[in-house]
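Removed from the display is one protein chain of the complex; every other protein chain stays in position.
As written, the chain order gives the labels A, B, C and D, with residue 1 at the start of each chain.
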Amino acid sequence: MFPFCFEWVWDIGHAIFFGGFWYAISILGAGMTYCLLKAAYDTINDKGDSHH
Amino acid sequence: MVIDLDKCTGCGACMVSCMSENNVPFKEDESDKKLSITWMRVYKLTNGKSFPEAEIVYLPRPCQHCGGIGDHGHSPCVSVCPATATDYGYDTGIVSQIYTRCFGCRYCMGACPYHARHFNWWDPKWPEGMENYLSPNVSPRMRGVVEKCSFCYHRYQLAREQAIVEDREIEEKEYQTACTTACPAGAIVFGDLNNPAHKVHQIVKPDPHPDPMNHKVVGKSRNPKVFRLLERLGTNPKVYYMSDREWVRKAGDNYLKGEWENVKTHHGASSSHG
Amino acid sequence: MKIDRRSFLGLGLGAAAGVALSPVGVKLTDDSSIWTQNWPWTPVPEDGKITYDRSVCSLCPGACGISVKKINGRPVKIEGLDDYPINNGGACPHGISGLQYLYDPARIKTPLKKNGNKFEKISWDEAISLVAQKLGEIRKSGTPESLGLITGADSGSMAQLFERFMDAFGSPNTYNMPSLESNLALTAAALHGADRNLGFDLDHSDFILSFGAAIIEGWGSPVACIQANASRRERKAKLVQVDYRLSNTANAADKIIAVKPGTEADLALGICAVLLAKNLIAGDVNTSAFAAMLAKEYTPEKVEAITGVKAADMEALAMEFIKAKAPVAVPGKGRGDVGQSLREFAAVQALNALADRLNKKGGVFVMYPADYLSFSENVMDDAAKQGASKAKLAGSVNELVDKLEKDGGLSALFIYNANPCYALNNPEKVKVAMDKVGFKVSFSSFMDETALRSDVVLPASIFLERLEDVVSGGGLAKTVVGLCRPMVKPIFDTKHPGDALILLAQAMGDSIAQSFSWNSYDACLEQVTGKIWDTLSGDGYVVIDDKPPVGTPATDFTFLASAPKAAVPMGEGDYTLVPVDKMRLAVGSMISSPFAVKIISDKVLSGKYSVVEINPATAGILKDGDIAVLKTAMGKALVKIGFNEGIMPGVIGMPRGLGHAFNNPYVAGKGVNVNDLIGPVIEPGSGLDAAFGIKATLSKA
Amino acid sequence: MLDDALIPEGAKRCAFPIFIIGIIIVGAVLLWGVYAMFLCWFKGLNQTNMNDYYGFALWIWADLAVIAVGGGAFFTGLLKYIFKVDDLKNIINFAVIIGFICYSSALLILAIDIGQPLRGWFIFWHANVHSMLTEVAYCLSCYFAVLTIEFIPNILENRQVNKVPFFHHLAHNMHEVMAVFAATGAFLSFFHQGSLGGVAGVMFGRPFAYREGLLIWPWTFFLFTWSAAAFGPCFTLMVTKITEIITGKKLVGDKTVNLLAKISGWMITTYIIAKIIDTVYWAFVTVPSMGFELGHFYSNNGFYGYWILITEVILCGVVPGLLLINKSTRENPTTRTIAIILGVIGVCLNRWVMVLQIMAVPVMSFDSWALYIPSWQEVATTILPVAYGIILIAVAYRYLPVFPQELELNEPADAAAQN
Partner (left out) sequence: MSELENKANDGPEDGAHHGTDNGPKDDKGLGLGVIFFMGAFLVCFLSGWLLFPKLLYSKKEQPFNFDHKLHAEETGDCETCHFFREDGTFSGIPGLQACMECHTDEPMGESEDEAVFVEEYVAKGKEVPWLIYAKQPDCVFFSHAAHTVAGGMDCKTCHGHIGESSSSRPYEENRITGYSRDIWGKNIWGIKKNSWDRMKMDDCAECHLEKMGHKGYCFQCHK
């Protein structure tokens, strides 16, 4: 799972598999972080009523 | 390992020796063999004819320690284990495992066509006091993990330690499995298949090259009396069987109608050199 | 200010975040999984120094040498002992399971006294004095002969020690459980003279004609026989099996001669007749009457009618046998113990005699029992002399059972190395007979069917806990005395039966005490084996004899000439039920270990049911796996049908060694005891129970 | 009613007590399952009827089945957010909820199925990247995260929750970037649906399961993904139909339904063609090379016959496919529903065969067929997710604006709806 795990080897198999895995994780992470921050930002900026 | 099926009398000494050597537990009712942990199991085959033409043969089945397709070490069970709790030893050719790593998904059991892997459905329990005969050389397994024959790897370890302190190589007789030493008929021969000095090699004469008829198969025996179980699948087991009886050799694998007649004379190429 | 739900939300989130950023989560996740890897209820065997110790296994007459692996002196594994003259390295499943007997919590842990129908624990002193006092009364009453002994031990110092006790006490009533050894001795007595053994030199024979003997399934010395069979295949020696089912031995044989159950003797005599007719027999032994009978009663046609073996085949077989360099005929179907007839043994041995195979390499050795024990003169007072000189109550254990059941006759009974309430046919009758005996003392290690019926139990240490001389038997063509050594101190409060006997004798006082003046069995053994003790204790064994005896013993055919009747199976029914001996199942006084039970095929034991072998051709409406009612004159039982192409149509094969009835969930309460369904048929002249089977009916349950 | 404040604006819901009674009834079933679950955890898997021949059994089938039918979520999401098939917005929320239920159930069942639950995380930590099961575990859990993310906005749209500005904005922003999540979800789904197929396909010791393939991926890998995409929508539609029947309301417009049915129809048809090709190749090339005739897998036993093959491929594959691509039968509610149900049965049957029949078939010439009947503990734990699903749908439907079209489709004053 991590490069410091017992099974970890720097080979193509791990590169592809965990490459894909961490890629997906980071997208989800980034996405959620963005939403949360943005939401917090909006909340503070428009006091209660949100007009667009 | 080579097992001479014509010598085997089905006495079961190998099974018991294995169980007492490897701390295999037992339950009150063991008559449901699908729930009975026996690293070494002796199957009974019949030729289907009626008395007095009927014939039987006993076929002891330890873990086959498959080398996998092309003998690259991707055994059916090893390649599927999600937690790397079992692996293929490229040094010994033994499929080893860590019981404490296994989390009991049982994928390996499904993948093994020999049913050589067994699951601990229950907590191992010994009648009060009987745990006193347990050997410290093999750790008792806990409920919820898969286990199987290890070719008595601990005996290899002990022989190795002795050899180390005496600064020499391990000798053939020093590393023998519990079933081998127990067999009263001397039907089981164990050793290093790649070592021409060892009896197993001399009996099997494995062909190191891929079988021209099926490239998945490596190490086909050049001895016409010797065969392996389900060889055609390309599992490349390290357990070979030997019999003079044709019907027995045929029972070792599956063949389409009429196919056997063509392949029964096909053995490892004697031209190639080990 | 107001604390609303958001404050709590904050509280919760804060706590979560705090824990998340501390080591708690990581550590607990790891530790919880490590906990599962070391569950406190999974045993952890203690490690230590590895040592190997040698001894001899005395579970069965095989007398194999064993090597016991120990960790810090704690036995953990039993294996065959390399270069031991009997089994050279080989072992059988029962011997390897030895440690399960040693540590079995179902063992009898202390001396016991029957109180009502319960046992209560007592000390050894109490037990010994109790027995001594009871026996004392019997002696006072002036009928010492009313003490009986049923034993499974035919040879060795323990057998003689018990004999000595009986003599010193003043009783001739010692009875041996039927065993291959006793049957062979009886045969030898009938044909060659008293006090001899028969040994079959399978290792050197080039043509073995086995009359149903399960040579690789526990006949004689099992491991030795299996090895003989393995070497036979290398020597290209032939094995012809006379049998009515495809036993493993039959399967290993080069040829099977299918005979009707119970007609093996007739076939043997038929072959003798052929040889006689063709005048191919050796010398001119006193065959006159015998020869006449053969010529008259055993013409090929008649034999074919009886046995179902084609006359031509029989003649061919006879010729093959006589033409072989070193042929030998082997008697004793199955394990050759229960359900055997002297007629059959004698007929087969007659064949060996006529073919001049006595005392020849690869033939039959007529041997004198190993004479290595020298007990000092037994001290017998008048009471003892009188009692011992009285006639025995019965000729054999089977007749004894009859006698007791009808009109008693024993006021006390010792049982050693025997489980008659299980191992003899029709155990119910045996139990009734036992109840007719006032006072029963068992020297058993396990609470088996017989021990359950005794009044006092003097628990015996098992072979791994005791020192003892073990003599090879089981039809081996050599005599080896091995030394069984204690591998551990007794696990429970048990004693060596020899010590128990000595204590008892000394408690009895006067002459008996004088006869048993040793202070322990170990001392006794060392003294009585004086001749060979040094080698015995040094090498662990002594080979007394492994060469063919010199000279050809005379053979007296009068028993056969008297045309003894063949036993006919009792009762009615279209099937013949025969017991089947399985290598993986222990029989007689020995009980299968949990490991042995575990490896029994599901075609032998399925759940609680014994599986019976039956040929599909004669199964009628019954299907494989059906539960059926098996009925005989003796009773009925629920069994599972197991189709088996390898058994003669019309015959039902039922495994022997199942159906134990005592408290041990791992080995008892499984299947039925085939002996329950078979009634004894006592053979006149030998007193053997010759019931090879019984008529039976099968119906769907 | 007690919970008016929570019920979506203007929506009619059944009386609270009735709702509670319904929940209690289903809850009882749920508790039964939970009890069985704890039995398995504390006493071990000896509570099941699995054995050394049936290492995989009912549970693994249930797992594969729910994930397959849960495939509706990723596929609908893919179409909606990536291919911008806008009509699907009317059903996407529900598709997501169903997906969420299916995947959470799958994870739960896995947690019960393994012999050492406390070591379950080893599959991540000590991952063997060559094992299909590892791939399953990873993608499964990641995609479950995606589904949760996709579900959250819908929850936040609850009338009360939505009043909290932060949540309101969060929901809004999540909708904004939903396409990214959907894309990731589709990517993950493609792999774990596939690797579930791979689980069987790579077992070269098991001729019934083994398939040749592309690189490291056996054909079953692609067939599984494809079938999930094809039959998943069927399940979404089926559950929608059931919900409509229970609530007595029209919740999704015919246009949307027919569109999804059409897409599903084409997917099924193409899938089943591929499946037939695969089966033929396997039957006449792969298996014979291992010494087996096709008949070996469908004879000499009390259950598995050719019928199972025909039912799966023809009756529950070809038939629904054709019914759904044909306009008239697709737009006829009866035939459409029949097709949808057949489809769901078909995919479940396929997963059954690819788990249990594999275990049943003897491989060694002297071995014999092994059949098995699940224990009540297995059945109970398998029904558990169903009960849980019903409850979750009931709650979601009652308190969340799941069906955007609900109001317009049920114009004024229709009778008090039932839950």
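In the analysis below, a contact is a pair of C-beta atoms (placed from the backbone, for glycine too) under 8 Å apart; a residue touches a chain by one contact, two chains touch by 3 or more.
In this text, all values refer to a predicted model and were calculated from it rather than measured experimentally.
Enquirer: Which residue among D:K163, D:K255 or D:K327 touches the omitted chain?
Expert: Considering all chains, including the one not shown, the answer is D:K163.
Enquirer: Using the touch definition from the top, which of C:G14, C:G73, C:G538 or C:G620 touches the missing chain?
Expert: Here the residue in touch with the unshown chain is C:G14.
Enquirer: Decide which residue listed in C:V44, C:V568 or C:I627 touches the omitted chain of the complex.
Expert: Selected residue, touching the omitted chain: C:V44.
Enquirer: Of the residues B:C8, B:L35 or B:A85, I need the one that contacts the missing chain.
Expert: Among B:C8, B:L35 or B:A85, only B:A85 touches the chain that is not shown.
Enquirer: Could you please point out the chain B residues that touch the chain left off the display?
Expert: Missing-chain contacts on chain B: residues 85-92, 94, 96-101, 137-140, 150, 153-154, 157-158, 160-166.
Enquirer: Go through chain A and note every residue touching the omitted chain.
Expert: Touch set of chain A with respect to the missing chain: 4, 6, 47-52.
Enquirer: For chain C, which positions touch the chain that isn't shown here?
Expert: So the residues of chain C touching the missing chain come out as 1-4, 6-19, 21-24, 26-28, 31-32, 34-35, 37-38, 40, 44-45, 49-50.
Everything that follows uses one rule, which is that only the chains that are shown with their structure count from here on.
Enquirer: Cα centroid separation between chain A and chain D, in whole Å?
Expert: About 26 Å, centre to centre.
Enquirer: If a residue has to touch 2 or more other chains to count, which residues of chain B qualify?
Expert: If we look for residues of chain B contacting two or more partner chains, we find 32, 84, 123, 143-144.
Enquirer: Among the residues of chain A, pick out those that touch two or more other chains and give their numbers.
Expert: Within chain A, residues 6-7 contact more than one other chain.
Enquirer: Spell out the residues on chain D that touch chain C in their complex, using ranges where they run on.
Expert: Per the touch definition, chain D meets chain C at residues 116, 118-119, 121-122.
Enquirer: Within their complex, state which residues of chain D touch chain B.
Expert: Residues of chain D touching chain B: 44-46, 50-56, 113-117, 119-120, 122-123, 126-128, 130-134, 137, 199, 202-207, 288-293, 296, 358-359, 363-367, 370.
Enquirer: Under the stated contact criterion, what part of chain B meets chain C in this complex?
Expert: Interface residues on chain B, with respect to chain C: 6-7, 9-13, 15-17, 19-21, 23, 26, 28-33, 36, 38, 42, 44, 46, 48-52, 54-58, 100, 123-124, 126-136, 139-144, 158, 178, 181-187.
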